[in-house]
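What you see is the complex with one protein chain gone and the rest in place.
Labels for the chains are A, B and C, by order of writing; each one numbers its residues from 1.
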Amino acid sequence: MKVLFCGDIVGRAGRDVVIKEVPRLRRELGLDFVAVNGENAAAGFGITAKICGELHAAGVDCITTGNHAWDQREIIPYIAQDKRLLRPINFPPGTPGWGANLFQTARGQKIVVINVMCRLFMDALDDPFRGVDAELAKYTLGSTANFILVDVHGEATSEKQSVGHYCDGRVSAVLGSHSHVPTADSWILPGGTAYQTDVGMCGDYDSVIGMKKESAVQRFVRKVPGERLAPAEGEGTLCAAVVESDDRTGLATAVRPIRLGGRLPQAL
Amino acid sequence: MKVLFCGDIVGRAGRDVVIKEVPRLRRELGLDFVAVNGENAAAGFGITAKICGELHAAGVDCITTGNHAWDQREIIPYIAQDKRLLRPINFPPGTPGWGANLFQTARGQKIVVINVMCRLFMDALDDPFRGVDAELAKYTLGSTANFILVDVHGEATSEKQSVGHYCDGRVSAVLGSHSHVPTADSWILPGGTAYQTDVGMCGDYDSVIGMKKESAVQRFVRKVPGERLAPAEGEGTLCAAVVESDDRTGLATAVRPIRLGGRLPQAL
Amino acid sequence: MKVLFCGDIVGRAGRDVVIKEVPRLRRELGLDFVAVNGENAAAGFGITAKICGELHAAGVDCITTGNHAWDQREIIPYIAQDKRLLRPINFPPGTPGWGANLFQTARGQKIVVINVMCRLFMDALDDPFRGVDAELAKYTLGSTANFILVDVHGEATSEKQSVGHYCDGRVSAVLGSHSHVPTADSWILPGGTAYQTDVGMCGDYDSVIGMKKESAVQRFVRKVPGERLAPAEGEGTLCAAVVESDDRTGLATAVRPIRLGGRLPQAL
Partner (left out) sequence: MKVLFCGDIVGRAGRDVVIKEVPRLRRELGLDFVAVNGENAAAGFGITAKICGELHAAGVDCITTGNHAWDQREIIPYIAQDKRLLRPINFPPGTPGWGANLFQTARGQKIVVINVMCRLFMDALDDPFRGVDAELAKYTLGSTANFILVDVHGEATSEKQSVGHYCDGRVSAVLGSHSHVPTADSWILPGGTAYQTDVGMCGDYDSVIGMKKESAVQRFVRKVPGERLAPAEGEGTLCAAVVESDDRTGLATAVRPIRLGGRLPQAL
């Protein structure tokens, strides 16, 4: 099957390019499933039920999140009842929502999406490695799950690569989010798992990780709080990776980056 | 002029691919200047005088470093007398070595290399922004310096992008290192500065940031110290960015990534 | 001379005990000077002009701060014109306010207060060691300054002790703040500088660092944002250190902790 995963959507610029391009990509690339990371969709901080609805209407099947999952408090009741919106699986027991979900495509394929968060330079959640293990124990790749996608939301490249190797051969793809910059290291690991350290942000790259650059730069230069951060409003780039796999093994046969619109070098 | 900057060289795999490819790239691309980040060249930790010599013999003009600059203690006297080996400029006064240097190319162009380190999730060095400012005050871009290259060695994409925007229009290129993963965001900022968040490591990518994956993964999974980390020994990928500029303005006219050999998708 | 330094005032419980006890302590102990750290005086976050006025009315000569200096935005114009309110000296140039000030006591003694912030596990300000050096260069201890007090606002005991030893013999006292817990290590360093790693918070200790314990504990247990933090409202403890010194040398002759009111073991 063919799966697209778009990285952190930041504000209106990110939402616009995703809503514009996903329907076309679904059609032209023959995609079976589309997941996006939506943790910054609402003005850079969190996501709302309304935005989830707009993304689903545009053809997004599953929305993952990360450390910004809870920035909009209204999402807490929503995430507790809509399993198409995930939060990292390694939040402690009792956290609202789900960290993984099994979806069925129009062609009847079964795909599991697992959202997991790293810990280095981030909040101390539960162990991401055991979190993934526990979820993987529920499925047989190539049989009860035709595709398993792991969104590894993390800061340190070392930890994201470690999650990749740890899952190699056991999932179809480990694709990263959170850094808001696409990496150029998409390849298929020796065990058959597609890997890319970060698929990059969907948003305006003439910015600091999607936020207006003037105030964001000043945060580093001056240490006194300045203007509130707000999303940059120039044309957004959709950043994603597309993975092709063999439904009978669940392993990847190809992975490549997508970059459409905005400032970055284009790739399709 | 045309300048190549290769990211963190990790161990033998990284040295081999750099020593093999740089002479050819100099010739085929018509490069005027080659800089590399060498902070992990010596078995993953630091660099030695012998390795500096080998890199210079292969056509490397300038070697930058970062947080691993001092891992090999023998480098301290060396760095104090050879200005072709830099350490980040924002180490406190009294630190051996230099954080920037002016070079002259075979065609007589003047190029300044500035090595600077970020602070977010890293050691608390002096302010990188003021460090760069102080150095830039010595030159006039397009006149006393035909090209100014900033190696921004940092963990957080937000801080590296902030250095990029902060320098935009004042230097020819801001190219990142330290994450050991190439990013796909090379573009020319509005003011004319070429930018890429990280040029990526030169080393074996079937690894965790260049080190053997088994023991590196175990460091995250188990919390008891295990095997010593050692560089992965598979075929290395040279990861770099090449920047073209107008000597009269010092601003960039083109920037693109290079990836040669090893596991990653190739780019030239 | 005899100097009292009270640690971080947290909310009303902290303000009440300071305002109640300082007048009595000034009188009964024969204090020449009183400094307090006020960074959490305004409902746990920052300080206001009104609170500064109340503290001065109670006999506080100087108010220091720390990482919470700017939590109340209204303080920015105030701190820029009243040198009795300090912010850490190692904020970058251009930061509103002052990091040190020279005061004169009723008996004509000259006392310098220096507020400095550590960097380990905190924001990357300028070098605290060079920051203190630059200020100390302006005075001769025992002559142009009869007393020099350093409020070292920091997280790591190692860095605070390092500031103590670094200043030993050059200042009258290095007294810590920020941890909100009094330490029992007051002693006079070999060079004659009084030292205590942290003088402790002024506030309700049946709390988590002065804030209501139920919601503060939940922040560690659950990782989803819960109730807003608010100061605990039980009876506060005034925590401080009192230093006696020889005006002709500026060195300390005695240092002891003060703990009055509230939950902690009392000391006077």
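Operating definition for what follows: a residue touches a chain if its C-beta (ideal position, glycine included) is under 8 Å from a C-beta of that chain, and two chains touch if they have at least 3 such contacts.
Here the structure is a predicted model, which means the values were calculated and not measured.
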| item | value |
| --- | --- |
| Per the touch definition above, residue among C:11, C:38, C:59 or C:182 touching the missing chain | C:182 |
| Touching the absent chain when the full complex is considered, from C:58, C:208 or C:230 | C:208 |
| Option from A:126, A:168 or A:204 whose C-beta touches the chain left out | A:126 |
| Of C:24, C:73, C:228 or C:263, the one touching the omitted chain in the full complex | C:263 |
| Positions on chain B where the hidden chain makes contact | 70, 73, 76, 91-92, 94-96, 123, 125, 221-225 |
| Missing-chain contacts mapped onto chain C | 120-121, 127, 129, 155-159, 161-162, 165-166, 179-187, 189-190, 197-198, 200, 205-209, 213, 216-217, 219-221, 256-257, 259, 263-265, 267 |
| Chain A residues that touch the omitted chain in the full complex | 92, 119-120, 124-127, 130 |
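Here is the rule we use: only the chains that are shown with their structure count from here on.
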| item | value |
| --- | --- |
| Remotest chain, chain A as reference, centres from CA atoms | C |
| Length of the line joining the C-alpha centres of chain A and chain C, rounded to whole Å | 45 |
| Centroid distance [mean C-alpha coordinates] between chain B and chain A, Å | 29 |
| In chain A, residues with contacts to at least two other chains | 221 |
